[in-house]
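What follows is a short report on a single structure.
Yeah, one chain of the complex is gone here, protein chain that is, but the others are all in their spots.
Then we have chain A:
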Amino acid sequence: MKEVLLEAQGLTKHFDVSEGFLKRKKAMLRAVDGVDLTIYTGETLGIVGESGCGKSTLGQLLMRLLEPTRGTLSFTGSDFLALKGEALRQKRADIQIIFQDPFSSLNPRMTVMEIIAEPLKTHRIAKGRERVERVYTLLDAVGLDRSYARRYPHEFSGGQRQRIGIARAIALKPKLIICDEPVSALDVSIQAQILNLMARLQKEFQLTFLFIAHGLPAVKHISDRIAVMYLGKVVELAPKQALFAQPLHPYTEGLIRAVPIPDPAVRDDRERVMLEGELPSPVHPPSGCRFHPRCPYAQASCVTEEPMLTEKESGHFVACHFPLEKTRKDLM
């Protein structure tokens, strides 16, 4: 039986982008617009979408780095949004984050020791010699030399900095780690190393990951389930195998097709239905199904009626009036 760790319902974040004197030109940027999401203990949930689809905002909403405009959020069975002040501060230890940019995620004026010790210090977990030992153990866990503790972030490469960020994130033994594109700023050769490290740590510390990425290949390796986001909404959510074997949403199909295939023999076999056009502005999202202006299969009803996220097959959710048929097996 799978245990629910975090559950979001109708989670919404609107940013006020009104312009003009006294905000006469009212405008709302709907970064996240009614997302329902469940994260189970021990799994890795991948979140995929183009830049600007709200995936990073969603990640920050789930850990209350941003306050949602609407919606509910429960974490380990209790209402997470109800927490305030000291109670919230204590609870924060359970959800940590790893950032995309390893250069701005570490305070340039703190040593590695100070950076990794900060969570321990903040939650009064260990003191003095014991704290130092804990930091050393964490450095070991992420594969960094203990002698690095005295150095400053600028002395490290991107991959090493990311390891420092990971050590800081696991220091409190959190239940959930939001990984906000943790490898997309790294060299390809380093990406695999960091992904493997994260997979190993997940086993070792029984971590649950929410893994945010902008392309499917990045999450394919590490995720158990994948949610595809488009313009602030989840359009498809399915176990990894099911999603790749049979994408139900035309956008997911487009994303899968967008992945370059190195082997020309395989490549020539498939018809190239590529995603066209740009992501519309989240300030003025299209009517009906938000994907309809770019959808090759759009019908009249797609322009007027908004499809709801519904379970088409067991565990396979999609928000589309005309989900793709089983015939498209050739996609994989």
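Here is the rule we go by: a contact is a pair of C-beta atoms (placed from the backbone, for glycine too) under 8 Å apart; a residue touches a chain by one contact, two chains touch by 3 or more; residues count from 1.
Keep this in mind: contacts and distances are computed from a predicted model.
Visitor: Using the UniProt record as the reference, specify the protein name of the hidden chain from among "Peptide/nickel transport system permease protein", "M48 family metalloprotease", "Oxidoreductase" or "Carbohydrate ABC transporter membrane protein 1 (CUT1 family)".
Guide: Of the names offered in "Peptide/nickel transport system permease protein", "M48 family metalloprotease", "Oxidoreductase" or "Carbohydrate ABC transporter membrane protein 1 (CUT1 family)", the absent chain's UniProt record gives "Peptide/nickel transport system permease protein".
Visitor: Among A:12, A:44, A:57 or A:96, which residue is in contact with the omitted chain in the full complex?
Guide: A:96
Visitor: For the chain left off this view, which of A:12, A:44 or A:105 is in contact with it?
Guide: A:105
Visitor: Please identify, in ascending order, the residues of chain A that touch the omitted chain?
Guide: Interface with the chain not displayed, on the chain A side: 60, 63, 65, 88-93, 95-97, 99-101, 104-111, 118-119, 122-123, 152, 154, 165, 168, 172.
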